[in-house]
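Presented below is the structure to which this report refers.
Excluded from the complex is one protein chain; the other protein chains are retained at their positions.
The first chain written gets the first letter, and so on, giving A, B and C; residue counts start at 1 in each chain.
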Amino acid sequence: MMISNQSGISGTTGGCSVPIRVNRNTRTDPTMVNVAGIMFGPNEIGIIAGPCAVESKEQLIETAKKVRNSGGAVLRGGAFKPRSSPYSFQGLGEEGVKLLCEARKETGLPFVTEVMDTRQVEYIAEHADMLQVGSRNMHNYPLLKEVGMTKKPVLLKRGMMATIEELLHSAEYILNQGNDQVILCERGIRTFETSTRNTLDLNAVPMLKHLSHLPVIVDPSHGTGHRWMVPAMARAAIAAGADGLIMEIHYNPDKALCDGHQSLSPEEFDRLMNDLVKIARSIGREILLPQPSII
Amino acid sequence: MMISNQSGISGTTGGCSVPIRVNRNTRTDPTMVNVAGIMFGPNEIGIIAGPCAVESKEQLIETAKKVRNSGGAVLRGGAFKPRSSPYSFQGLGEEGVKLLCEARKETGLPFVTEVMDTRQVEYIAEHADMLQVGSRNMHNYPLLKEVGMTKKPVLLKRGMMATIEELLHSAEYILNQGNDQVILCERGIRTFETSTRNTLDLNAVPMLKHLSHLPVIVDPSHGTGHRWMVPAMARAAIAAGADGLIMEIHYNPDKALCDGHQSLSPEEFDRLMNDLVKIARSIGREILLPQPSII
Amino acid sequence: MMISNQSGISGTTGGCSVPIRVNRNTRTDPTMVNVAGIMFGPNEIGIIAGPCAVESKEQLIETAKKVRNSGGAVLRGGAFKPRSSPYSFQGLGEEGVKLLCEARKETGLPFVTEVMDTRQVEYIAEHADMLQVGSRNMHNYPLLKEVGMTKKPVLLKRGMMATIEELLHSAEYILNQGNDQVILCERGIRTFETSTRNTLDLNAVPMLKHLSHLPVIVDPSHGTGHRWMVPAMARAAIAAGADGLIMEIHYNPDKALCDGHQSLSPEEFDRLMNDLVKIARSIGREILLPQPSII
Partner (left out) sequence: MMISNQSGISGTTGGCSVPIRVNRNTRTDPTMVNVAGIMFGPNEIGIIAGPCAVESKEQLIETAKKVRNSGGAVLRGGAFKPRSSPYSFQGLGEEGVKLLCEARKETGLPFVTEVMDTRQVEYIAEHADMLQVGSRNMHNYPLLKEVGMTKKPVLLKRGMMATIEELLHSAEYILNQGNDQVILCERGIRTFETSTRNTLDLNAVPMLKHLSHLPVIVDPSHGTGHRWMVPAMARAAIAAGADGLIMEIHYNPDKALCDGHQSLSPEEFDRLMNDLVKIARSIGREILLPQPSII
C-alpha cells in the first residue's frame, strides 16, 4: 500500500480510503489503549458497563459494585446527556462527574463519561479516565480536535449515520493532534428496520480491525434497544473479534430515567459475563478482569 | 397475546405484527425442518455450503466432496441464477439441476437450489431436496404460494431491503398453503455502508427466533461480500443463536463465474468448520454432521 | 462513451454503469412510448390515474369517468394485487380485468394493470393497453423477460430497494427481448424516514433522463403515502422534468379497500390537474389531453 503524504490517505483497502495515522499498515503491532491500567487491545477483552445516566449516589454506587463483582473492568455513566428533546432529562452535569469519582473510589473501577462541548473537555479530562465522544458528535470536528489535545484515552462511537470510512477519518482527527489512545466503538446504525432501535453492524468489527490498528469494541445495548437481545449480540460481538463491549446496566432497570428497556439487571449481567468467558475461550481469548488490587 | 382470526395477525411483539401461522405463540415447540433427513431446528446446527453457481461437473463434484469431508450437511448450488444484468451468466438451468443430482448421488449430500419462476417449481421440487426463494423474490407472492403447495422444505431468504416483519409475512404465505417446512435466512440488508456488499443484520437472529417458531440461518457470504470476513461473521452468527449457515465455497474461487470474491476455498472452509465446532460448544450446541451412512 | 459489446455495458455515466439498449447515447432522440395512441415522451405530459384496486363495477366506472373528465389520459387499476400479507384483499383477478375493459369501453381511456406472474402475462397482454411491473417485481427477471416478449408497452416501477442503476438494468432485460416500449417510474424508495410511506426520490427524474432515452414518470401517491401531500409532490415531479404521473384516485377514498389514505378524491384530482397545467406551461410543456375522439 502506498502512503501519500500530501492527502494523508494511504491508498484504499476494502474500498475505503484509510487515513495515514489510523492505518493498520503504519504500525507493526495493534495499538494498546491504557485506561488507568486496563489495557484494551488484541489480547484480553475488556468489558465496560454501567448506567445510561448517573441518577443518584445510591443508583451509581450500587450499580458500580455489581459491575465490578461480575467482572466488569471499566464503569460507564452519563453526566452530560445528549437528548433529542430539550424536555428530556439532560443529566446531572458536574454533579454526575463527582458521583462517578466517588464510585471509582468505592470500587476501584476507572470510568468513562461523555463529553459534548469543547468547553467541557478540560473539566472532564481532569476527572474521568476516558472521554467518550458519542454517536451524535462523531462529525463534531472541533470536539475531536479538543479531545485529541488531552492526554486521556478516547472512546469514539460510530455515528448512527456514519460509514466505516468516516469513523476512521474522525479518529484521524484525534490522532493528528498527538493522541493515539483511541478505542473505536460500533453501536448500531440507522437503517429501514424498525423492530430494533438500530441495526448493529457487526461487519464493522472485522472491517475496522482489518483497516486500522486501533482496538474495536461493540455496544449491544444501543445496537439492539431491547434488553433481552443484549446477551445474544454481546456473544456475537466477541465471536466476531471485538476487543471489548460497552453495555448499559442498571440496578433497577424498570426505574431507570433513560434507556431502561435496554439496560441489563445485575443478575442478567452476571449470567452474561459467565457466557462471555466461554465464548472468549472458544476463540482463544480471555475476558480481562478488574485489576487484582481492586477485588 | 390475542389471536385475531380475521386479520391473521396475532398481536404485536417487539413492535412487529406477527402473522398467526409463523407466530412463536401458536406452537409449543420450535419447528424442525427436515431436509432429506437433516434436521434444522433448535438442536444441532446445520451447515449448507457449495458454489454460487453450478458451472461444470468437475467443479460441482469436487466442491461437493470438499463440503462433505469438512462436515457440511447440505449442498447448495445455483442452476437458475437471478442476475442484475441480462448479459451476466444466467446459470446452466436444467443441466445444472441434473449435475446437482449427480453430486448428491456421489456424496450423499442433499441439495438446495433456487427457484425463480412459478413455472419452474414443479420441475425443481421433483429433483431438489429444498427449494430456495432468493432475496430478490421474497416479495414474489405467486412464487411463495407455489412453493407452499409443494411438499418440499423451503429456504426463504430475507429481501435485501425487507423488514423482519415483512419476512415473516412472506413466510406466512408459504405456511398458509399448508407447508410449514420453512427455514428463514438473514443474508444482509442494503444500507448506506459501502465497504461491505451488504450489512449483515445479526439482530435478526434473536429477533426472528423471539417472534417465530421457524429455524433461522445466516448467509455470511452475501452478508459481507468479502471472503476474508466470512469466518468472523460465521462465528458471530452461531454465537448469536443461528440454527445454521449457508456459505459459498468454490474449489478454485479465483476462477469462479460468480461471487468468487466472497467464496471460501476448501481449505478455508475446513479451518472454519473446526472453529465453528468450538463456538457451538461454548453455547451448548453441536454442529450437525453429515448423515453417518454417508461418510 | 465507448460501447462494449461483450458486457452490454456502455461505460459509466454519473457513476452508473448504463446498459447498451437503454443508454441515452445509443439513440438520437428520446423514445416515445405509445399507449393505445397516447404518446409518452419528451413532449406532452401524460397523466395516469385510477383506483389502487378494482373493487366493483360502480367504483371503477365512476372513478374512470372522473379521471377522464379532469384530463387524465390513461386509467390505472389493480386486478392482481401484491399484498404483504396473505390475509389482505388480493384483488378481483380476471374479473377485475374484465371490469377494466368495460371502463375502457365506457370512457375511451386505455388502461394499465399490474402483472405479477409469468403465467398471467399472455392473458393480461391480450386485454390491457400497458403492463405494469410493480416495485416488488423489479428484480423478477423471468417476468421482465416475459413482458419483453409481448408487443405491449410496459410501465416498470423502481423497486423500493433498487438503485437507479439497477432499474436501468431491469429495463434492459425488457428491451433485450425486443420490446423498447418501456416507461420508467420513480415511486419512492425505502429509507430511515418514517413520517412518509416512502422517500420520493425526485433526483431520479433528471438522473434517469440523463442516462436513458426512455420516458420517466412519477408516482406521488406511493411516494408520499399521504393524500394531502400528493398535489405538492405531483407539481414538484413535473417541475423536475417528469414526462408523466401515475396517481391513485378513488370516487370515495374513505371507503377504498386499499390505499384510501393516499388516494385523491375526484375533486382534489380536478383541482390538481388545473395546477399541473400551469406548472407544465411554466417550463414550456403541456399536459397531454385524452384523445379528442373520446371527450
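Side notes on the structure shown:
By our rule, a residue touches a chain if its C-beta (ideal position, glycine included) is under 8 Å from a C-beta of that chain, and two chains touch if they have at least 3 such contacts.
It should be emphasised that the depicted structure is a prediction, and the values quoted were computed from it without experimental measurement.
In the complete complex, the residue from C:25, C:199 or C:265 that touches the missing chain is C:199. Only one of A:26, A:56, A:69 or A:118 touches the chain withheld from this view, namely A:118. Contact with the chain not shown here comes from a single listed residue; of C:39, C:61 or C:236, that residue is C:236.
Summarising the interface, chain C meets the missing chain with residues 14-16, 161, 163-165, 189, 191-196, 199-203, 205-207, 210, 223-224, 226, 228-229, 232-233, 235-241, 275, 278-279, 281-283.
With the whole complex as reference, residues 161, 190-192, 194 of chain B touch the missing chain. If you put the missing chain back, the residues of chain A touching it would be 7-9, 19, 82-87, 116-119, 136-137, 139-143, 160-161, 166, 169-170, 172-173, 176, 190.
To be clear about the criterion, only the chains that are shown with their structure count from here on.
Annotation: the chain A:chain B pair of sequence copies touches via predominantly the same residues, more than half of the used numbers being shared.
Chains compared, chain A against chain C: the Cα-based superposition rotates one onto the other by 180 degrees, nearest 5. Comparing chain C-alpha centroids with the centroid of the full set of protein C-alpha atoms picks out B as the closest. For chain B, residues touching at least two other chains, in rising order: 161.
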